[in-house]
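A single protein chain has been omitted from the complex, and every remaining protein chain is retained in its original position.
In this document, chain identifiers A, B and C correspond to the written order of the chains, with residue numbering beginning at 1 in each.
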Amino acid sequence: MASIERQAKILQHKSWGNYHRLKILAPEIAEKATPGQFVMIRINETFFPLLRRPFCLHHCHGDEIEIFFKVVGQGTAQLAEKKEGDFLDIIGPLGRGFSLPEKPDKRPALLVAGGRGIAPFVFLAHELKRLGQSMIIFYGGKTREDLPLIEDLEKNGFNLRLSTEDGCLGFKGLITELLEKELPSLNPACLYVCGPEAMLVEVARISRTWRLKAEFSLEARMGCGFGVCYGCVWPIRQGEKIEWTRICLEGPVFPAEAIAWEMKR
Amino acid sequence: MASIERQAKILQHKSWGNYHRLKILAPEIAEKATPGQFVMIRINETFFPLLRRPFCLHHCHGDEIEIFFKVVGQGTAQLAEKKEGDFLDIIGPLGRGFSLPEKPDKRPALLVAGGRGIAPFVFLAHELKRLGQSMIIFYGGKTREDLPLIEDLEKNGFNLRLSTEDGCLGFKGLITELLEKELPSLNPACLYVCGPEAMLVEVARISRTWRLKAEFSLEARMGCGFGVCYGCVWPIRQGEKIEWTRICLEGPVFPAEAIAWEMKR
Amino acid sequence: MPGRSSFPGRSHRLGDEKVIDLSCDLGFLRLRNPVIAASGTFGYGLEMAPFLDLNCLGAYIVKGLYLQPRTGNPPPRLVETASGLINSIGLQGIGLEPFIETILPKLRKYSAPLIINVCGESDEEYGAIVERLEKEQGIAAYELNISCPNVKRNGLCPALSPEATYTVVKLAREKSRRPIITKLSPNVTDIVSIALAAQEAGSDAISLINTILAMAVDVETRSPLLANLFGGLSGPAIKPIALRMVFQVARVVKIPVIGCGGIMTGQDALEFLLVGARAVEVGTANLIDPQACPRIIKEIEQYCLNRGIKKIEDIVGSIILEGI
Partner (left out) sequence: MPGRSSFPGRSHRLGDEKVIDLSCDLGFLRLRNPVIAASGTFGYGLEMAPFLDLNCLGAYIVKGLYLQPRTGNPPPRLVETASGLINSIGLQGIGLEPFIETILPKLRKYSAPLIINVCGESDEEYGAIVERLEKEQGIAAYELNISCPNVKRNGLCPALSPEATYTVVKLAREKSRRPIITKLSPNVTDIVSIALAAQEAGSDAISLINTILAMAVDVETRSPLLANLFGGLSGPAIKPIALRMVFQVARVVKIPVIGCGGIMTGQDALEFLLVGARAVEVGTANLIDPQACPRIIKEIEQYCLNRGIKKIEDIVGSIILEGI
């Protein structure tokens, strides 16, 4: 059950170029959130932009939540201007998050992130750690600038595999290439995946090939975030049928095999 | 001829409750401006609000201009949020200002201001002073808070007559009542008037009765400020005829007798 | 203000004695207040229950309902424009029988009047849906969605001509003992003629406006931003057009008019009431703020409080047109 926090205070704003992280006081949301869920944020009180913007819960601890985002348009640009002490109007937690292991699996979980797809994985990684589940984080981007969280993740003792397309850091190439290269030696319990659509398609192929359980965090334009507008649909297999399914309510996390890629344009 | 200053820097922002004064670096505008002219200010780059907002030149010196305004709606509210160092996009100077005495008249000029109607008079008063023209400033408001410029004006040695409707300062009543009371003893050269419409109507009557030359600074919703939209018209006598006249181009200052009050709704 | 209930219900205590009557008479139905949640922006109602007490609403209208389940349009289905939203949901929905079986029983638990937004792929479908729903309890009225610009009929929905409007309304009228609201499309030359046709065919009320046919293009990909090419524009951008149409219709028809289009605040709602709407529908605002309806009710109440207006109905149509 989601809450609306009308006056959620920004406690910290950290930025790395186009990437930003806000730490926000939002006790009601923090209390209920699980990894993979998201929040809807009202950028301002004007109609510019009109709609709220969805962001994964990047982290949750105590009364605080964090979001991590990249500036891509007017909404995120305005959010990037917010200062510590400013207030945000936030609805959350929304959607269904990642499924967590009931008991730790000896094999590692692989968290596969493309660029800002790292957003939900800090929360997830801490939760897996708490549950005693080992993991490796695959974190790829175009170049060094797209991987601002490396230091933070390392400081927290997470096991990283890095890639950049220009090769300036880690493996040179796509994160999916690195994943496929390392898979044989890893024997993972499952994959958690978040990133651009092309990456998801590729991981879907890989997980089919290797018969791996994989969960994808999907994105779509969202009108509401709580299931009333039917704007955010993906083609999802429900038994025999494929249905346009609201990812805000039934997702944003889905098992890889549920996604009917053939229906995506 | 007006200029557009795209990056006019706010040098100082002073506020008194709902009233604000911005000192702005705008050399091209400052160079050409005369008292009674105005500027059109783009509040921000969004469509909220869509149109620029008109403001009198409150003062001009060297490379700097000043505006003085009251928060009455969304545009002025946003302008009130601007900080020193912020930039504004300003067009000006626009319109035709007050006519200045060719040589000083021994009789005083009376500057009659209602509330934020004081805006154009600081510039005018300095200019009259420079020209050696004596003057008295009639400055009235609902209450003390509507007369934030008293100290400033006194510091500059201007001769003030004050009124408040609640009587907490100066004459108790309307500024037009004070004017009419003092007129017999003042024998003024002319009146310069700026304030709400009801006040203008009253001063129009007074100036007719006393056969005084009076100039009014008018206001209207402005679409452009430079004469292309025909949005800002007032009914102005042009010889025999009354025409809907663009106050941004032909005004905003008009001789009292030119205004066809009977056409105003 | 001590003693004043903060619950936006039928009437409100002012200080000790004064009471504001927010109730609004649609003739066939008395609403506790004039704020109705608009179809397609409130899901099946249940999705909103976590955020607000449905019973605080004047009424609520569920998503457009066809006889059969509908898959709707492929995504992208939404695009934001300046102060507006274009949607091409394509009336995805579970269809009539599943609605009756799985949703309706749950909605009966709420006391707020439930209005069913009735869609049809053919004129007859409107009649068929109404006929079937007549057997079910817990429905306050039907709203005939004859004006959906999303469906790929090249704009040939009944709402575009008085004749087609008359036909559809008449077909539904014959099957229904419940009140019928006909919801008009703004994509017409003469909105008044359509409203009169609906009235003539026996509609009990008119609601307007539905969305305005629109499109958006991405200059980066050079493609339309909606997979369906066209969609319906809603939100604050369309309010001035909606207000004009409600004014035009309310002056002419005898049946109650429900205003809709870009209402975000109590002030917006009051504008529609002033030009003659007896009630309003709130659409896009629900997406941005799921508590928009209760907030708007409060803002309307506050307006009345500030001005000593005792009955919201005193506002209806009270626009001052002197000198115009």
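By our rule, a contact is a pair of C-beta atoms (placed from the backbone, for glycine too) under 8 Å apart; a residue touches a chain by one contact, two chains touch by 3 or more.
Computed from a predicted model, the values in this text were never measured in an experiment.
J.: Can you say which of C:A49, C:A128 or C:L213 touches the chain missing from this structure?
T.: Counting the whole complex, the residue in contact with the absent chain is C:L213.
J.: Out of C:A49, C:I100, C:A128 or C:L229, which residue would touch the omitted chain in the full complex?
T.: Candidates C:A49, C:I100, C:A128 or C:L229; residue touching the omitted chain: C:L229.
J.: From the list B:W16, B:F87, B:W210 or B:F226, which touches the chain that is not on show?
T.: Within the whole complex, the residue contacting the unshown chain is B:F226.
J.: For the chain that got dropped from the picture, name the residues of subunit B it touches.
T.: The list for subunit B reads 1-2, 4, 42, 47-52, 91, 220-224, 226-234, 243-244, 249, 263, 265.
J.: Which subunit C residues touch the hidden chain?
T.: Within subunit C, the residues that touch the unshown chain are 81-84, 86, 155, 160-161, 187-190, 212-217, 219, 221-224, 227-230, 233, 235-241, 243-244, 247, 262, 267, 270-271, 274-275, 303, 318-321, 323-324.
Here is the rule we go by: only the chains that are shown with their structure count from here on.
J.: When you take the mean of every protein CA atom shown, which chain's own CA mean is nearest to it?
T.: C
J.: Report, in whole Å, the distance between the mean C-alpha point of subunit A and the mean C-alpha point of subunit C.
T.: Their C-alpha centroids are separated by 36 Å.
J.: Could you work out how far the Cα centre of subunit B sits from that of subunit C, in whole Å?
T.: It comes to 47 Å between the two C-alpha centres.
J.: Suppose each chain is reduced to the average of its Cα coordinates; what separation in Å results between subunit A and subunit B?
T.: About 55 Å separates the centre of subunit A from that of subunit B.
J.: For subunit C, which residues are shared contacts with two or more other chains?
T.: 82-83 - these are the residues of subunit C that touch more than one other chain.
J.: Which residue numbers or ranges of subunit A touch two or more of the other chains?
T.: 47-48
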